[in-house]
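With one protein chain removed, the remaining protein chains of the complex are shown where they sit.
Take a look at subunit A:
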């Protein structure tokens, strides 16, 4: 995909400016008082340099609760060159029409910056989200992506293995496997929004299992 060759294109983004200047939540805040945003990106692959963001899902966590009404899902419209032909071809199950209905990446990201301002980001396997967002920030705004990040996968890895799998030997760090161990329901659908919600619920579970009133810093990567 030709995207890797693009030169930085400075796009003015008031939303990104507000995100950059909003005060970040203090790591010493009790995690139940902190505002967080669980996100999931669907991408064409794992390489931030050459792969594209296809969709963004996100939902807020406030005062220890997932606020379902804040959920949003943005399908990203790829550059015309990357759009599949009108008939037949798809990217990750999204056909031409569905992708064409999407919004350009800068617009989708503006939604994200609005929602993420003043919050910590939560993702499962957050390295991927961080890399793609950093790549997009450099390319679009000539800035680095900086935000406090909670990686629910890392949080899980830090737990003693015995606690992690209950001695069953059925470890596994994939989102579904980890959720099962916390008694969370199984989701059939997998899209950016359902995975973001799944990740938010997992975070609540990890907090509940971390003892009384843990601080945010305990969860930050």
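In this section, a contact is a pair of C-beta atoms (placed from the backbone, for glycine too) under 8 Å apart; a residue touches a chain by one contact, two chains touch by 3 or more; residues count from 1.
We take it that contacts and distances are computed from a predicted model.
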Per UniProt, the name of the complex member that is left out, chosen from "Quinol dehydrogenase membrane component", "ATP synthase subunit a", "ABC transporter permease" or "CBS domain-containing protein" | "CBS domain-containing protein"
Per the definition of touch given earlier, which of A:46, A:177 or A:208 contacts the omitted chain?
-> A:208
Considering the complete complex, of A:23, A:160 or A:183, the missing chain is touched by A:183
Of A:66, A:136 or A:199, which sits in contact with the chain we cannot see?
-> A:66
Missing-chain contacts mapped onto subunit A = 64-73, 182-185, 187-189, 191, 193-194, 197, 200-201, 204-205, 207-209
